[in-house]
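Note that this complex is displayed minus one protein chain, with the remaining chains in position.
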Amino acid sequence: MIAVLKQGATKQQIENLCTWFKSQGLDVHISEGKFYTVMGLIGDTSKIDIDMLQDLEIIESVKRISEPFKSANRKFHPEDSVIGIGGLKIGGGNFQLIAGPCSVESPEQIMEIAEKVKASGASILRGGAFKPRTSPYDFQGLRAEGLELLLMAKEKTGMPIITEIMDANHLPLFEKVDIIQVGARNMQNFELLKELGKTKKPILLKRGLANNLKELLMSAEYIMAGGNNDVILCERGIRTFETYTRNTLDLSAIPMLRELTHLPIVVDPSHATGIARLVKPMAMAAAAAGADGIMIEVHNDPQHALCDGAQSLTPEQFEDVAERIGKILEVVKQ
Amino acid sequence: MIAVLKQGATKQQIENLCTWFKSQGLDVHISEGKFYTVMGLIGDTSKIDIDMLQDLEIIESVKRISEPFKSANRKFHPEDSVIGIGGLKIGGGNFQLIAGPCSVESPEQIMEIAEKVKASGASILRGGAFKPRTSPYDFQGLRAEGLELLLMAKEKTGMPIITEIMDANHLPLFEKVDIIQVGARNMQNFELLKELGKTKKPILLKRGLANNLKELLMSAEYIMAGGNNDVILCERGIRTFETYTRNTLDLSAIPMLRELTHLPIVVDPSHATGIARLVKPMAMAAAAAGADGIMIEVHNDPQHALCDGAQSLTPEQFEDVAERIGKILEVVKQ
Amino acid sequence: MIAVLKQGATKQQIENLCTWFKSQGLDVHISEGKFYTVMGLIGDTSKIDIDMLQDLEIIESVKRISEPFKSANRKFHPEDSVIGIGGLKIGGGNFQLIAGPCSVESPEQIMEIAEKVKASGASILRGGAFKPRTSPYDFQGLRAEGLELLLMAKEKTGMPIITEIMDANHLPLFEKVDIIQVGARNMQNFELLKELGKTKKPILLKRGLANNLKELLMSAEYIMAGGNNDVILCERGIRTFETYTRNTLDLSAIPMLRELTHLPIVVDPSHATGIARLVKPMAMAAAAAGADGIMIEVHNDPQHALCDGAQSLTPEQFEDVAERIGKILEVVKQ
Partner (left out) sequence: MIAVLKQGATKQQIENLCTWFKSQGLDVHISEGKFYTVMGLIGDTSKIDIDMLQDLEIIESVKRISEPFKSANRKFHPEDSVIGIGGLKIGGGNFQLIAGPCSVESPEQIMEIAEKVKASGASILRGGAFKPRTSPYDFQGLRAEGLELLLMAKEKTGMPIITEIMDANHLPLFEKVDIIQVGARNMQNFELLKELGKTKKPILLKRGLANNLKELLMSAEYIMAGGNNDVILCERGIRTFETYTRNTLDLSAIPMLRELTHLPIVVDPSHATGIARLVKPMAMAAAAAGADGIMIEVHNDPQHALCDGAQSLTPEQFEDVAERIGKILEVVKQ
């Protein structure tokens, strides 16, 4: 960490700051220039509060050289993390295809979709039970009942399941869930993250709509700081000025996160684009960019169901996408 | 609400959709053009899920004419809401000045600041006990202990207090708090909003960092839908590409919200800019733009305290700002 | 186009508006609701100034049903445009790989790179002569001299060339250039676009850093309205809150533009990411997402040259990328 001091900083102020840095276990190197004094801080600076420093009157600016995330940082953990999910693995060359409906609606619906996506190559079943909605008047999901249906589909198909949590108080309901998903709007719900850090479950953490990768990794750090290292990162589109698509899928996040962290990276092209016709090319692109997993919404009857999503594929479309993803993964591995 | 149907929509599909709209209590007017068929939907459309509609295969696009928020909507509640806080009022011409430290640190600190800001014209005391921080390694506030100190300052000075909640499980601790604040990162923590809707306390709802005014009002709607109409909206800066300031204070939100809603509007220039030198001009500008309240961070000793914020004013600076705000309010009212 | 009128609109005002719409060659359908009157406008509305309408006192809101771009619109030109470049074609299934240095620096540099990228499968040579730089003190390119060197490389290798124009006054220098590039910062330099509309050259139009696809297509429309239909669209990354990458490459722009327009779509992963290590996965992803062309920066000696770009690949790296792009194109076409 480098701290640049203002011209007017007095000797006493500089000394006080030095003393404080040393009390934090850091070595301090000072180089005095004509216009600025620069302090180089050597040691573990991840626990230094950069906002607090920037607020000091004598500080011109502060810059981290090492990243503020530690457990998630590839520098301190060069090998890819491989996370176990039921009998499956994700990360470190293990790719998983996740598929299922946006919302769990009925036993028939979830079972039909689960069986079809399994036959087409999906290895993990997704399905929303608790649904975060912008409007209190919109459908909020089947909630506990939806979870029950998902667990039934897990039992019957043998597929591990992933579903979203919205409140730590619901955790007892998630006991048999294989991956707990944290939605984009809860990426910085720090109290929830802390509670998930106390569980032993893999957590799929979605990137917030206007959050950058550093913030995503700091949120992963909240979970890991609690003792749970099984965090899967998920790129699901960010908010930009584009309006034709619901969000903008940031695929460069995949190779960039790959450098920064050892955690597995999953991409959700369905929510990102909000348009079924775009899911196929974007899923293929996500595979080409090196994702460890792709999560796709599939519905059994998009044409006729009133509540269905234009962002969902039919099982037939999903089969085509799954096959092409497989071929692209081969080109990536060559 | 207007739904534009695609060219290929069949008669049967159109009829099915009509039937469904009617089952939702809406009147449907159809005008068929050469290229498009347009459906006008008359009635209370606030409970129609627009995402669901847009997802239908036969829909080209859907547009709300009336806003999706209802309880917060000025159209259905033309008079300004006036919200009682202790013996004070906010909204409908009642202006309140809120001041206090970023974090509650000690009994001496909170008492000294409380007395000084009260003397300079502040009517409500702010102070953070639970602090949302991007990093799990940064100071998280004194939490329950900080709340105790705030309540002590309330008792001794007679000032109503406002402080932030981060988890609905903490609600019992907030029993004597006068205004519960929801932070920007929790603006779309819908489960928390629902719980706050069941309380009888005024809620100050901060706009999320990348949220627009419609989303802010929909989050207010979550609280109001639960039966709690005492929602105060707070503009605290949004994320933009500007980096010199921490965020960008959107003061046009004040007159725009004034048209859209009857709820009181408070501005927080301290968090928005992150720079103490900018708080004075922006607080004055907020008053000129018509805010119902302004919330300012004040610290007793910013120069020396290590944890202090460059975004905090000294009590002397606060006194100057408070006086000028008063004069600007007179120009606004003329 | 649909215009929603305010409740207070008088009969006379509505009639005046109707008369004006009819004078613009439009048919008007009126449906009166209890709260709103809705006007449906049938006919060619692309020449209606929507800002002007929205500004009218009696208008609540206006919404286009058909897009405001016409020449670029796939609805009126369902077949893919195929654009000739030297003896090559781009669009309609014809893919081209464009490569070359960021800036033309010397005869040796441009010749060495040109020969190497040609050997690895690049079909078009890129190279900057006029360089738009944020600072007036940064290197502005070799300008006219750089153009001469590019033309020499064209002659010696037989490769068509593409280079950026910054001012219409420089057009005489571009006479032998095969594709004229308009940079992101000039995407809405409307006077320049008008001049390029009078030329007969293919124009590669880069998307502005904070522009959406509709604005990109409206800028294409400026060129096409002047009589030049040979416009190639280029996605090169947009500005977001992410800072690890220079910009965020919006690959969903490819399938989305594919629906909206018949024009060819090229992707520039080098400028988008600003990091050489990210160019390979993003170029592969662009191919998987369906691009008609990919433009990649290649330098002969990135390690040692002081002015070289970390966003440039070595010829060896380029060869690997080119080969994988080829394999991915096969998976796309299957």
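Going by the order they are written in, the chains are A, B and C; count residues from 1 in each one.
The rule is short, and it goes like this: contacts are C-beta pairs under 8 Å (C-beta built on N, C-alpha and C of every residue); 3 or more make two chains touch, one makes a residue touch a chain.
These figures come from a predicted structure and were not determined experimentally.
Enquirer: Looking beyond the chains shown, say which of C:9, C:28 or C:56 touches the absent one.
Expert: Once the missing chain is taken into account, the touching residue is C:56.
Enquirer: Pick out the residues on subunit B that sit against the missing chain.
Expert: Listed in rising order, the touching residues are 210-214, 238, 240-245, 248-256, 259-260, 272-273, 275, 277-278, 281-282, 284-290, 324, 327-328, 331-332, 334.
Enquirer: So that we can see where the missing chain sits, which residues of subunit A does it touch?
Expert: Contacting residues on subunit A, toward the hidden partner: 2, 4, 29, 31, 33-36, 38, 40, 42, 60-61, 63, 65-66, 210, 239, 241.
Enquirer: Just the residue numbers, please: which parts of subunit C touch the chain that's not shown?
Expert: Within subunit C, the residues that touch the unshown chain are 20, 46-47, 49, 51-52, 54-57, 68, 132-139, 166-169, 185-186, 188-192, 194, 209-210, 215, 218, 221-222, 225, 239, 302-303, 306-311.
Rule of thumb we're sticking to: only the chains that are shown with their structure count from here on.
Enquirer: Please list the single chain whose C-alpha centre lies closest to the global protein C-alpha centre.
Expert: So the chain sitting closest to the middle is A.
Enquirer: Would you kindly state whether over half or under half of the residue numbers at the subunit A/subunit B interface are used by both copies, giving same or different?
Expert: same
Enquirer: Between subunit B and subunit C, what is the separation of their C-alpha centroids in Å?
Expert: So the centre of subunit B lies 39 Å away from the centre of subunit C.
Enquirer: Report the inter-chain centroid distance for subunit A and subunit B in whole angstrom, where each centroid is the mean of the CA atoms.
Expert: Roughly 27 Å separates the two chain centres.
Enquirer: Among all residues of subunit B, which ones touch two or more of the remaining chains?
Expert: Answer for subunit B, listing residues that touch two or more other chains: 210, 239.
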